[in-house]
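One protein chain omitted, others in place.
Chain naming follows the written order as A and B, and within any one chain the residues start at number 1.
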Amino acid sequence: MQEIDLAQCTLREANSQLQSEDATGAWAIRNPRGRHALAVGLTAPIDVLIDGQAGYYAGGMNQRATITIEGNAGPGVAENMMSGRTHVRGNASMAAGATGHGGLLVIDGDAGARCGISMKGIDIVVRGSVGHMSAFMAQSGTLVVCGDAGEALGDSLYEAKIFVRGEVRSLGADCEEKDMTAQDTVLLQSLLDSAGITGYPAGSFRLYGSARRLYHFHVDNAAAY
Amino acid sequence: MCGIVGLFLKNPALQPELGRLTSQMLKVMTERGPDSAGFAVYGGARHGQTKITVRDLAPAHGAAFERGLADIAGPDMTVAFRDDHMVITVPSEHEKAARRFISSFGHGVAFVSSGDSIELYKGVGLPEAVATRFDLAGMSGTHAIGHTRMATESAVTTAGAHPFSTGPDQCLVHNGSLSNHNTLRRQLVREGLEFATENDSEVAAGYLSWRLSRGERLDEALTAALADLDGFYTFVVGTRDGFAVLRDPVACKPAVIAETDDYVAFASEYRAFARLPGIETATVFEPEPQRVYHWEHAA
């Protein structure tokens, strides 16, 4: 394992090593101490362990790398991720996986407000619960929540899918419960498998999606805009 | 727009460390607020005594100022200097007279805070410089709240630095931006409150003090704030025995809490906690919007 000690080097030095086109193999970032913008903009299929707590935007815009955050992650973890995998062992703050276009984000703990906001193809699996306004304006991809969801889940939703096992405090505008098809079950099960989550049968989840009432402006829906 | 830190000690053995730990946390929040900084430290309450913090007394008038106060407060008065701030301890029955004397004295002196246990220091400049100037690291106490400020619409001055103290042993720090503070300030002025700055956060502090002065509990006042204050905010409020946290319904401004058997710590960002003892095993969570969190020492 190649080691980077943030007690000994700058953030720029750390990131430029990880961003190098020649980077290969496994890396560990020691002493992250909640620093921001750790392991952002990676393009090589490397494994990166952030050995502690990460600040804002850890793993931001990731392409192909596998990033594991041993502790909690700050706001915007894996924001705009394109591909690859980000795994938060602790809790994630606000806007986890915001605007992500692809890849898989797994959060072992809880995620804060606006988890999966504006997501555009990323898959997010949260073992715990998510905060209010999660999947706000989510466009595509899948959000799986094994715990509970906060207020206004899926507000102004486009074509993303949301699976929740626990309670949903309230649904946002234009979000409604859907019948789960066999295809949905397969999708959910494959995401749970990818996230390494066992013991929660797909049948114990509910599916939420867009009612598509806001897709074309209509005066009867004016209050929802 | 700012950085907030707070530390509430459950374990009295840590009290001599309060200032040192708070100072470390404050310094980490420099990028969030490079314009000015301030902190309130609670501790050392003595029965029947009130502490009054003032600042910016012109040195040439120091002797006259002390003489005048001694005439009011008698021989039990003590004065402690920290850079351009001074903490005056007077018997509580003389507090009102002492406050009147201070407000009419002139020569630059400005009232900062008063109460049984609060001392409050603030200044323009980088947080580390402000903390060093007042020797925050050497202070002890039961709890402390600090703030680093990136000024939005009001001036970068010492008066505009947080925390704001508008009632006995009360202080408030704010990260965010209120959108109806001008109207609220006018209403509170009609109720008899006075404001020293154009700062939105001072209005929030004044609002809470006004509610508390009418006999409401802190949690009641904060719940009422949800209806009356518009905009974005994470507030941390200090009281004689503890502190409270409140976030607006949208909850965009960051907030994180770490709790161990020894302390409850609050900050805008986790990295402020990185050097706290036992942080590796602390329970770390983010306060939910619209919910009042409150920690208090048994009185």
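Keep in mind that, in the parts below, contacts are C-beta pairs under 8 Å (C-beta built on N, C-alpha and C of every residue); 3 or more make two chains touch, one makes a residue touch a chain.
Just so it is clear, contacts and distances are computed from a predicted model.
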Checklist entry - Which one, "FMN-binding glutamate synthase family protein", "Cytochrome c553", "Branched-chain amino acid ABC transporter permease" or "Putative transcriptional regulator", is the UniProt name for the chain you do not see? => result "FMN-binding glutamate synthase family protein"
Checklist outcome for this item: Contact partners of the omitted chain among those displayed are A, B
Item to check | Candidate in contact with the missing chain, chosen from A:Leu6, A:Val88, A:Leu104 or A:Ile117 | outcome: A:Ile117
Checklist entry - Quick one: which of A:Val48, A:Ala95, A:Ile162 or A:Cys175 touches the chain that's been left out? => result A:Ala95
Next on the checklist: So one chain is hidden, and I want to know which residue out of A:Ala23, A:Ala37, A:Ile107 or A:Val168 touches that hidden chain in the complete assembly.
Outcome noted: A:Ala37
Item to check | Residues in subunit A touching the chain absent from view | outcome: 11-12, 15-16, 19, 36-37, 40-41, 43, 55-57, 60-61, 63, 75-76, 79-80, 82, 94-95, 98-99, 101, 114, 117-118, 120-121, 136-137, 139-140, 156, 158-159, 214-217, 219, 222, 225
Next on the checklist: Counting contacts across the full complex, list the positions on subunit B that touch the omitted chain.
Outcome noted: 1-3, 31-35, 150-153, 175-177, 232, 252-254, 268
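Rule of thumb we're sticking to: only the chains that are shown with their structure count from here on.
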Checklist entry - Can you give the whole-Å distance between the Cα centres of subunit A and subunit B? => result 37
Next on the checklist: Taking the touch rule as given, give the residues of subunit B at its contact with subunit A in the complex, in rising order.
Outcome noted: 251-252, 254, 256, 269-275, 284-286, 288-289
Next on the checklist: Can you tell me which positions in subunit A touch subunit B when the two form their complex?
Outcome noted: 33-36, 53, 55-56, 72, 74-75, 90-91, 93-94, 110, 112-113, 131-132, 150
